[in-house]
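Take a look at the following structure, please.
Only a single protein chain was left out; the remaining protein chains are all shown in position.
Take a look at chain A:
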Amino acid sequence: MAAEPVKISLVSNKPFIWNAEDACIVLEKYRIVGALAGCLSRAPRQNIQLGLPLQLMPEEAMLLLQEGYAQLVNSDQNAKLPSPEQVDRFQKMREESFKQQAEIGIAERKLIVQRRLDQIKEGRKAKRKQRLEKKKANGQDVDERELMRDEDKLDVKDIQITPMGQEHALVQIFTETPWVEEVDTDVRWDFPSTEEERVRYRVFRDLWRKGHSLTCGGKFGGDFLVYPGDPSRFHSFYIAVCLLHHQTMSAEKVVAMARLGSTVKKTVVLCSVDDDDELTYTSLQWTGIS
């Protein structure tokens, strides 16, 4: 049973996933790591755990598209002027939501009143007594029977509950646009366009198919970091550097990469596509002289 493909939309020509469910599927099922790029709803002012949207590397998005796990959705409508129908739907939704909240609010108040009915009765009795005492002190006539009036007949219905004001209504700022009428998959994306991008994508796909997880390797001077499993649970083993097959490198560059790899205890793997259109991997190992 093929699952519904997840929706990827482009923002500034970069792939993003806006839907929480889609993001979780991609992270759990398809071994894609991506990078969360938004503020987390429950703790917005920190950088340790970020929230939606999930930004994908172009290689990740391309892989999902080619494997059929995702579809590219046209995001132009997000930049367009909202149509009157959308505005109408939005307002109706808000009104509906407010009505429901108001009803729930009243129901909750009633429950609270029910629980506190005895206290309320006591309170009312005391107040009445106070009023009568004051009247007595002023020398007015007092109807003693008022005091004796049975309070037990007081019921929840008799107590007035002020309805909730508009300003107390809870509203939602949507992460993903909910007013999408139809999913438009007519999108052009020009990745991969250069030779380097093509090599990168081939390497990514090949390593992914072999069961690894890959993330961006900018912090380690490479193209990808290759993990044996989920990055939040393991350290990466390899730094993948993608090169064109006939690209020349100076000895300094090779030494720099090897040194970096040995310092951070990762193996540098030079990846390229050879003349037979096959992927070749070469790892660098620092032996030193002993």
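Details
Methods note: a residue touches a chain if its C-beta (ideal position, glycine included) is under 8 Å from a C-beta of that chain, and two chains touch if they have at least 3 such contacts; residues count from 1.
Rule of thumb we're sticking to: contacts and distances are computed from a predicted model.
According to its UniProt record, the chain left out of view corresponds to "tRNA-splicing endonuclease subunit Sen54" among "Cardiotrophin-like cytokine factor 1", "50S ribosomal protein L20", "tRNA-splicing endonuclease subunit Sen54" or "T-complex protein 1 subunit epsilon".
The chain that is not drawn here is touched, among residues A:K219, A:H235 or A:R259, by A:K219. Interface note: of A:K99, A:R209 or A:K253, the residue touching the hidden chain in the full complex is A:R209. For the chain left out of this panel, the touching residue among A:A23, A:C242 or A:L284 is A:A23.
Considering the whole complex, the residue from A:A37, A:A102, A:L260 or A:L279 that touches the absent chain is A:A37. Take chain A: the residues that touch the chain left off the picture are 9, 11-12, 14, 16, 18, 20-21, 23-24, 27-31, 34-42, 44-47, 49, 51-53, 55-58, 75, 78-79, 81-82, 86-87, 90-91, 166-179, 209, 211, 215-216, 218-219, 229-230, 232.
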